[in-house]
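One protein chain omitted, others in place.
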Amino acid sequence: MQIFKPSSTATLTAQKSVVNNLNFYYGSYQALKNIDMVVYEKQVTALIGPSGCGKSTFLRCFNRMHDLYPHNNYEGEIILYPDNENILSREVDPIEVRMRISMVFQKPNPFPKSIFENVAYGLRIRGVKRRSILEEKVENALRNAALWEEVKDRLGDLAFNLSGGQQQRLCIARALATDPEILLFDEPTSALDPIATASIEELISDLRNKVTILIVTHNMQQAARVSDYTAYMYMGELIEFGATDTIFIKPKNKKTEDYITGRFG
Amino acid sequence: MAMNHSDNLNEIRAIIAYHKRWDLLALIAGIVALMIAVLTFIALFGNMIIDGMPRLTWEFFTSFPSRKPEAAGILSAWVGTTLIMLVTAAAAVPLGVAAGVYLEEYAPKNLITEIIEINVTNLAGVPSIIYGLLALGLFVYELGLGQSILSAGLTLALLILPIVIVATREAIRSIPVSIREGAYALGATKWQTVADHVIPYSAPGILTGVIIGLARAIGETAPIITIGALTFIAFLPPSPIQDEFPFVSFEWLMEPFTVMPIQMFNWISRPQEAFQHNAAAAGLVLVVMTLLMNGLAIYLRYRLRKKIKW
Partner (left out) sequence: MATPETRSPKSLRHSYKRNLKERSIEMLLFLAAFFSVFITFAIIYLLISESFIFFEHVSIWEFLTDTQWTPLFDDAHYGILPLVSGTVVSSLVALVIALPFGTIIAIYLSEFAPFAVREIAKPFLELLGGIPTVVYGYFALLFVTPLLQTLLPELPGFSLLSAGLVMGIMIIPYVSSMTEDAMRSVPMHLREGSYAIGATRFQTAVKVVMPASLSGIAAAYILGISRAVGETMVVAIAAGMQPNLVWNPMEPAATITTYIVQVSLGDLPHGSIGYQTIFAAGLTLLLLTLVFNILGHLLRKRYREIY
């Protein structure tokens, strides 16, 4: 297992996070095996691989979602820069990790609240009470999520009334409102139609300069379209990692090539 | 992110520490509330054991009520309860299961079905004393059944009917369509499918509901008082099983009676402390009976959930 240097176009970017020898267990079942990887700051990194390869499990390690359920175990480390802190360490509060590293899920999961309150939720949790600050941040987040124009006149409406694609962008706005250091996407378009998918992909491309993004997708074209780096996973292992161009044009590993070319997966 | 990174981080940590205090507080409140429920149960049970345990002798079960507290017992009460439960089960089970089967397997989606469904949920919320008034007017006077075991059994049957219906429906609903299709594919009629497959496979679930219903009926006091059954009963109804042909008799159905909770209520209302100890002893028997029945039902349900994976 070796880490490939990024392609020439991205050499200037700093490391946001480094994964060292990560193992993960659901009870006695080992779901992730010895994973080493780098996440570059303000870049989009895609995790691809067949279903059940552990890519979502890997993603959910980054904000400690596994801590919510019993019998889950981490080994190894995920170092977050610039603090040089292992976020998997038992001393680190998972809540702090989640405040800094936010997540967007497979299925849009807006809360049964108004559009405004959905986006403001993360801010309210942080104790922000001033209406003017809330309004400003909510507007910013909605603009960044390319939803502002569509909803600015009905911020008080229930979020359930939005379309699927709008709901997903709302969830992205919700995650963006608190200025996360990393934004995790867990197959964010798998429950959406092609038009909504295109709008989310466009949004991710727009966001790449504002925030570090890690995205799980089982759609290889999507990975090729939106990401700067790609990691190919199989059976809980990281098979190959590198600049997206390299992975898709001349993968070094035979398994990656088979998957990319559709001979398997 | 205009803010300095480490400032921002310190702020986040302060907020988390603050929220964690609330989290801890909520956790403690939850545990304390649960503990209070446990303590209440211990107090209730302990209090009855202290007062009633010395009275729980063999004679207590084999004696009739008496003016002398130390000679009084619950013979007529537990016999009455047993006979009434027979009537209740005999009436509520067929009726409730049939209604549940109809609603789950046959009922078309129409207004009448909806009325029946709303009605069943509403009946479950009608206070039990209202059933007592119904029984007083209908069974005791209109139908002339008097203040008899039959009246009381039928009253309680009406009371637990919604429980049996709901349990039947839930049990039937858990049987997958594939089982029914399997039977239809072999040429079974609807009723054959229901009688040979649906009802037998949902029997444990139905049984659980019936037990919970009967446990509820055993402890019901108000509707029985309402039909006017608070009387001094120092005799047993004629036995259902006779020595001579035809060996069974239904004479007992029309006899006056007393039941466990009524006997207990009767003793509680006496000012003498000795009678209140009798009440505690009767209460203990009653609680153990209902706990055993409910416990059995919970156990059955638990086993059912573990065993069957359709």
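Note that the chains take the letters A and B in the order they are written out, and that residue 1 is the start of every chain.
The criterion applied here is as follows: contacts are C-beta pairs under 8 Å (C-beta built on N, C-alpha and C of every residue); 3 or more make two chains touch, one makes a residue touch a chain.
Keep in mind that this is a model prediction, so the values were computed, not measured.
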Contacting the left-out chain in the complete assembly, out of A:Asn63, A:Gln222 or A:Thr246: A:Asn63
Absent-chain contact - pick from B:Asn10, B:Thr62, B:Thr82 or B:Thr189: B:Thr189
Residue, one of A:Tyr25, A:Tyr81 or A:Phe105, that touches the chain absent here: A:Phe105
Interface with the unshown chain - residue positions in chain A: 63, 65, 68, 70, 95-100, 102-103, 105, 107, 109-113, 121-122, 124-126, 171, 174-175, 178, 184
Residues of chain B in contact with the chain not shown: 16, 19-20, 22-23, 25-27, 29-31, 33-34, 36-38, 40-41, 43-44, 47-48, 51, 94-95, 98-99, 101-103, 106-107, 112, 115-116, 118-123, 125-134, 136-138, 141, 158, 161-162, 165, 189-191, 212, 215-216, 218-222, 225-228, 230, 261, 264-265, 268-269, 276, 279-280, 283, 286-287, 290-291, 293-295, 298, 302
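As a convention for this text, only the chains that are shown with their structure count from here on.
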Cα-centroid distance, chain A relative to chain B, in whole angstrom: 52
Of chain A, residues touching chain B in the complex: 82-83, 93, 95-96, 99-100, 125-127, 179
Chain A-facing residues of chain B, complex: 1, 5-6, 9, 12-13, 15-16, 18-20
